[in-house]
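In this view, the complex is presented without one of its protein chains, the others remaining in place.
Which chain is which? They are A, B and C, in the order written, and residues in each are numbered from 1.
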Amino acid sequence: MKRPIAFIATIAVTAALAVPVIASDTVKIGALYPLTGNSAPAGQAAKAAIELGIEILNAAHPELKGLPLAESAGLPNLGGAKIEVIHVDHQGDPSVGQQQTLRLITQEHVAALLGVYHSSVALTATAVAERYGVPFVIGDSVAANITQRGFKWTFRVTPIATDFAAAYTQFLKEMKATGKKVDSITVLNENTDYGTSVGGSIVEVAKKGGFDVQQIVYNAKSTDVSAQVLQLKEKKPDVAIFVGYTADEILYMKTLRDFDYMPTMIIGDDAGFSDPSFIPAVGDLAQGVLDRSAWAAGAPGSVTFAINEMYKARTGRDLDDTSGRWMQAFLVLADAINRAGSTDPARIQKALQETDLKPAQLMMGYRGVKFDASGQNILASTYLIQLQGKEYEAVWPEAHATAKLQWPMTGWK
Amino acid sequence: MTRWGWLPLAAALLAYPWAVAGSDSAAFLQDMGALVLLAAISAAAWNILGGYAGQISVGHAMFFGAGAYMPLLVYQHWQMPPLLGVPLGIAVSLVVALVVGFPTFRLSGHYFSMATIAVAELVRIVVGNWDFLGAAIGLQGPARARGWYDLIFRSAVPYYYIFLGVLALLLLVAWQVQRSRLGYYLRAVRAGERAARSLGVPVRRYKLYALMLSAGFTSLAGALYALKTGFVDPDSGLGILVSVQMIIIAALGGAGTLLGPLLGAMILVPLQTATNTWLGGSGSGLTYIVYGGVIMLIARFEPGGLLELWHRQVTARLARPGEVRHAA
Amino acid sequence: MILLQVVVGGLLLGALYALFSSGLTLIWGMMNFINFAHGEFVMLGMYAALLAAAWIGGGPVVFGLTAALGLFFLGVVVYFALIREVMRGPMLAQILSTFGLALLLRYAAFWVFSPNFVTLPHPALAGTISLAGILLSIPQLVAGLAAAVLTIGMHLALTRTAVGSQLLAVAEDRNAAMLMGIRPDRMQALAWGLAAASAGIAGALMAISFPFSPAVGETFALTAFVVVTLGGFGSVPGAMLAGLIVGLIQALSAYWFGPIYKDVVVYGLFVALLWLRPQGLLGTA
Partner (left out) sequence: MLLSAEKVAKHFGSFRAVAGADLAVEEGEIVGLIGPNGAGKSTFFNCIAGDVAPTSGRVVFDGIDVTGAPAEAHARLGIGRTFQMPATFDDMTILDNVMVGAFLRHPRRGEARDRALEVVEMTGLKEQAGLRAGNLGTPGRKRLEIARVLAAGPRLMLLDEALAGLTPGEIQRAIELLRAIHALGITLVIVEHIMEVILSLTRRVLVFNQGHVIASGKPQDVVNDPAVIEAYLGRGHGGARR
């Protein structure tokens, strides 16, 4: 009795799977960003990056040599099908994220999903995708537990909080080894999920690395940061690591100058330091600060430089790390869809599981893209870039450096 | 409302998930139906205090949050089914309601509103920094169902009917309240505390009753939210927008009426979803321009809520001389 | 010495709180009306300053005045287009209407100016001075002192001028004022104009040293609510005192207990005070 059922089931499944292979001329992907609310700047920049990504994939771009799918128009394995992205605003609300994910899957019948910035929204949105069996590629949400729930349909390209913490600790250890005085660290993190998870990881990892670590937690919405700066001035750490958003980081730089206190080195954890308004606002005060980024535009002639120019032409701003990670995730997803040769979610899932991209095939400075069983990219990594003049230059690790590290920072002096 | 006027409404609500089942976007519409009911529950719960008794709380998120946090807390720390946290959440809400209500009910009007804002913000900030409660990162429910008792469903339909059941219960309670001495006293308190006292209404005590009832059901709404969403953090559970949403929905439909909150939810939630779906992707912020504009216009031109429109026509008919009818 | 530094910084910030709250308290006391869009007025003041700095140039005086004038105009328009009708309705309609207005204004700014953070170009105002060992940033000092002067000026204008006393007469008793030949409508429009203008100019002053985006209003609105309630509805000196106290408490608790506790302490004390003295510090029972 069992066999015929199994047989019929197999046929049914095969038939069901076979249908989508007859390629439609577009592949639909749903992308969820925070386009309104407090995180709108990040969401909007990410959306612009995805739009650029679509253009790169759908039209032939022979100048972007080495970047998978860029040189051809559309997805070759699907008969040159174009990618269509449905942009959605999740408003930073976990419930809206859930609702819109459901809509994208059931109503728009997207082949895969992309998102999402807020870790809170990532948690709820990926759960819907898991229930419906649609791959969800995370571009930039860093909370560890997103990929720790045994989900089979969630893939995360970006490095996560612990990776950042490891990178900072590694960097500071190397500095110490070269004879620089790096003993005490103070972490200033804002107190929403981003700052809490990244700040907490740094404190934990750096302590294990043998550093004397202190932590100052604050609310990024405050109009005044002098109390924190005064505390920092009292603690006098060798290195201060800032984990915060835009307005607060700009205020920190100004207030540090006002109170005339400069640590030997400041490391900014992306976000605020990478915001395009950071350099115009406080670039002259923050000379020599380090920023975490897996993105570097690189030298003229390189693929990344060309991408940055294209982005600038669209938005008038440089591509930053956050948007870069989104775009990279989108390219990884497109590559998987192409390899799957199908818009069937299960095949895309399988292709994602088999992803093995080399550094040369990436626009971001990861060591590659390869997912473990939990869906986390085990080759994700990051650079440190340093503000020298009006631009950030990659300074660490040395293999990727475009400029020499300046130590200590010079700030406003 | 005529005696059996609610029947078609009830039938429509019962049939809704089936009615849309054939549609292209069945799952999405069913999910939205559940969200409408959830919003209606919160708003109807708020309405008991804010509508009937006229005490405008802008801090009901603290009760909603208590309801949303407890189920996920018992799961997070002890792997218990979230369902077990529901009564706990209600209990916490009632305690909070007593603690908040007792002193603040000496205050009237805007002072009460400000006090509730302040307490709710205080709770949000404290929870946002309290590791046991997940701090800023929030709490998660089970990632996948371990059994029916986790109440995790792929489809929104079971949630829809659970929410509908709770809403029916709440409306039944509200209806009973409205008809009973409690309801009359609450409306008297809203209309004028001094006059109410002069007629023997123990104002503070009745306000407290209304608050407890309102807090309990708001907490239940929070619990249902957490069960469906599987996640809560300080913003989504305790943020000021959670409170404001309840007020807007109740006021839009008609505060102090039985079906106003449901009507408000039936209009506002689809409006929010539709504006976000159609306009949100552009990223221009048009979603909120439209949403804010609509709210403003309704407040400007129909300050008593949309149910008032209907009322004006019906009361004109009902208030024939010699015939005694109830307007509300 | 550091403590003194914290105190001075807190007071300077508090003066700004006092300025934008004094506008809110005026209409609150006068019309028993909560304006949930007040924070958005502050935000728009910041953008008005930005536009003025870009188009007209000049120092804080220029863009402060531009913000004040622009917002005064907006306040009057809002009064005639919306508030005049809504204030006759129930309190809920008031909350609803100004909340809708807040969203509308916030996202209109979002649409026009993009959600990104911007800062004001301010070459004329930069650097720090050291006063008896206390380091003060010049922009903050200018903003704080200007705010204090403006708030006191507003109080004097209300109590010492003919128009001011007419305004207060309407606040006191609308009907009696009408009998005295004062037109409440005009006075209320004026109050909305003044309220918006004070918020706008406070925004302009804060913009000197504070990066802003269309979303900043919410923080200010909550602060203003606390300040106004603390000071007593309708009392400009109350708002002044309460603004300074809130600024001071925030600074001290951030310094003593850690930055995340500053709002906890403010709200906690606020709730406690409401229980002990519901009419506010300088309000009348």
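The criterion applied here is as follows: a contact is a pair of C-beta atoms (placed from the backbone, for glycine too) under 8 Å apart; a residue touches a chain by one contact, two chains touch by 3 or more.
Values in this document were obtained by computation on a predicted structure and should not be read as measured data.
In the entire assembly, the chain absent from the figure touches the shown chains B.
Of the candidate positions B:36, B:68, B:88 or B:188, contact with the hidden chain is made by B:188. Contact with the chain that does not appear here is found for just one residue of B:203, B:224, B:286 or B:299, B:203. Across the interface with the omitted chain, subunit B contributes residues 179-181, 184-185, 187-188, 190-192, 194-203, 256, 315, 318-319, 321-328.
The rule we apply is simple: only the chains that are shown with their structure count from here on.
Across the two candidate interfaces, A-B and B-C, the one carrying more C-beta contacts is B-C. Between subunit A and subunit C, the centres computed from C-alpha atoms are 38 Å apart.
In whole angstrom, the spacing between the mean C-alpha positions of subunit B and subunit C is 32. For subunit B, residues touching at least two other chains, in rising order: 129, 285, 287-288.
Listed for subunit C are residues 107, 110, 115, 260, 263, each touching two or more other chains.
Residues 24-28, 31-32, 35, 128-129, 135-138, 140, 143-144, 154, 156, 225, 229-233, 235-236, 273, 276-277, 280-283, 285, 287-288 of subunit B are the ones touching subunit A in the complex.
Listing the residues of subunit A that touch subunit B in their complex gives 33, 35-36, 40, 43-44, 47, 86-89, 91-96, 98-100, 102-103, 105-107, 119-120, 123-124, 127, 130-132, 143, 145, 149-151, 191-193, 195-197, 217. Residues of subunit B that touch subunit C in their complex: 50, 56, 58, 103-104, 106-107, 109-111, 113-115, 117-119, 121-122, 125-126, 129, 240, 244, 247-248, 250-252, 255, 284-289, 291-300, 303-304.
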